[in-house]
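Yeah, one chain of the complex is gone here, protein chain that is, but the others are all in their spots.
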Amino acid sequence: MSIIQVEGLKYKYPDTDQLALDDISFEVKQGEFIGLIGRNTAGKSTLCFALSGLVPHFFNGGYGGKVFVNGLEVRQHEVGDIAAHVGLVFENPFSQMTASKYTVFEEIAFGLENMGVERNEMITRMDESLDLLDITSIKDKHPFDLSGGQMQRVAIASVIAMKPKILILDEPTSQLDPQGSEEVFKVVENLTKEGITIIMAEHKIDKLAEYADKVALIDHGKLIDFDTPAKVFSRDDLPDYGITAPTATRIGKALGIKDSKTDLFPVTIKAISREIGDKL
Amino acid sequence: MNTIQVNNLHFSYTPGSSVLNGIDLELDQQTTAIVGQNGAGKSTFVKLLKGLLYPTKGEILFKGKNTRDYTAASLAKDIGLVFQNPNDQIFKNNVISEVMFGPLNIGQDDQEARHNAISALKKVQLDDKLDTNPYDLSLSERKMISIASILAMNTNIVIFDEPTMGQDFAGKEKLKEIIWDLRDQGKLIICILHDMDFAAEVFERTIVFNQGNVLADGPSREVFKQKNILQQAHLEQPSITQIANELGLDGNYLTDEELIQALKEKMTS
């Protein structure tokens, strides 16, 4: 059974005349890592809202179709109940801070307290996610006295610590330094090994090519493609959707070098280096 | 001349925990990228340049005068700063008055301000959203609004704090054009970035911040060669450079064209 099922999802923000999501259908299996790509205003964030119930419960407007997460139909359940199954990391970390906690440590605890996680377990999980995001050294700072990147790390840590079955991340690395971004992709990949399902909107195509199991390409609210990174990134019409291919794919195409494993253009630095290495 | 001289600059938000520990820099005509780890002190540094914060020790000289003697508002004619978080910058409830706010304050009349605002919005392709409430736009669009608000002021120095944040390919291309255009007008451009590919391609000079210090400073090409230093500052080499390294090519590659050219030559020989 699929852990996420989206059937004919349509959505329009109030007072607008364009559909932000236009007849989207797809299914995701447990433990998959799905990358969400598309130009700005394609509808990535809106889809993230729809999967976590903020659409339609917080954003009104026109809604059609069905979304199931872990067996719950999103529309029929309150956001609070969906939150037990689905974690959401916001695009803007500042918007995610509860503003009612005095330290980073307490901020991260907030979700766990709500879930009724027992205190010792809570602290173990929090220490773990502080460590994963490399923010142990700022755990006693006030959540608003942080740099942008530090706040983004706190936002991610606070959701990861909740161990939701489905984890949705909306451009979680937009303010992270390069090594921090890489770490987040690694952390998230490790979570899939524990059976956690990942949906991640990202502009970092190179990284998605390396880590994602599948990529969903969205444009003007429509799902254009939903396939393996190799297939999606070797499409010739990517630029029409405002996307550049990964560095490896661009080089591969320019040189006419394919990945011998997939018979498509290579998408990762490893693959292109291997193929070119063989030819040199 | 648009030179900013930074001497032994120290800063801390709370006494006892130092954020900048003695920075010496001269910022001049070159397009300059500032890169570094989260929390390294980059945003703090540009807020000091802008006069929004004052040094705890050391000084910043602009046109030979100490910024401490000026209010941030009086520096606004000369130095524009695009904030990292657009939500911290935008406060009007429609796009056009947001973008006209700066120009009106620095003495442009209504017509001139409107003209500059619209031409800045054209550059970020949001001139069809003049009457929209910025809250009804997505984050990447708000970021572009915050950029247009500064461009419209037509300052001699333009500082961007992570302009590529959340931008797609087209957005980054727009930014490249904007930056090159400003450079051609002889302006000083300083830009904080986490996108190494963008920094390497667009900027002449790169400064690496690390824990409140300058770890490296020089022509971008030279800086991005130094893998160990980048590593130490939690950075990476540009992806093209990584592929070249992976293939064991000697030499220094920053752009697609450079690498493709080299590989073509290698493969035919």
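Which chain is which? They are A and B, in the order written, and residues in each are numbered from 1.
By definition in this document, contacts are C-beta pairs under 8 Å (C-beta built on N, C-alpha and C of every residue); 3 or more make two chains touch, one makes a residue touch a chain.
The definition used in the following text is that contacts and distances are computed from a predicted model.
Chosen from "Acyl-CoA dehydrogenase", "assimilatory sulfite reductase (ferredoxin)", "Fe-S cluster assembly protein SufD" or "Energy-coupling factor transporter transmembrane protein EcfT", the protein name that UniProt gives for the omitted chain reads "Energy-coupling factor transporter transmembrane protein EcfT". Across the entire complex, contacts from the unshown chain go to A, B. Between the chain not shown and the residues B:Ile4, B:Ala76, B:Met165 or B:Leu254, the one that touches is B:Ala76.
Checked against the full complex, the candidates A:Val74, A:Met162 or A:Val215 give a single residue touching the omitted chain, namely A:Met162. Listed residues A:Glu7, A:Glu27, A:Glu106 or A:Glu189: the one in touch with the omitted chain is A:Glu106. Between the chain not shown and the residues A:Gly80, A:Pro239 or A:Gly277, the one that touches is A:Gly80. The chain that is not drawn here is touched, among residues B:Asp88, B:Asp131 or B:Glu222, by B:Asp88.
The chain not shown here touches chain A at positions 52, 54, 58, 78-81, 83-84, 87-88, 90, 95-102, 105-106, 109-119, 122-123, 142, 144-145, 158-159, 162.
Against the chain not shown here, chain B presents residues 50, 52, 71-74, 76-77, 80-81, 83, 88-93, 101-102, 105-106, 135, 149-150, 153.
We take it that only the chains that are shown with their structure count from here on.
Centres computed as Cα averages put chain A at a distance of 27 Å from chain B.
Of all the residues in chain A, the ones that touch chain B in their complex are 13, 15-16, 38-41, 45, 91-92, 94-95, 138, 145-150, 152-153, 171, 174-182, 203, 206, 242-244, 247-248, 250-251, 254-255, 269-270, 272-273, 276-277, 279-280.
Chain B contributes residues 13, 36-39, 43, 84-85, 87, 136, 138-141, 162, 165-171, 194, 196-197, 231, 233-236, 239-240, 242-243, 246-247, 256, 259-260, 263-264, 266-267 to its touches with chain A in the complex.
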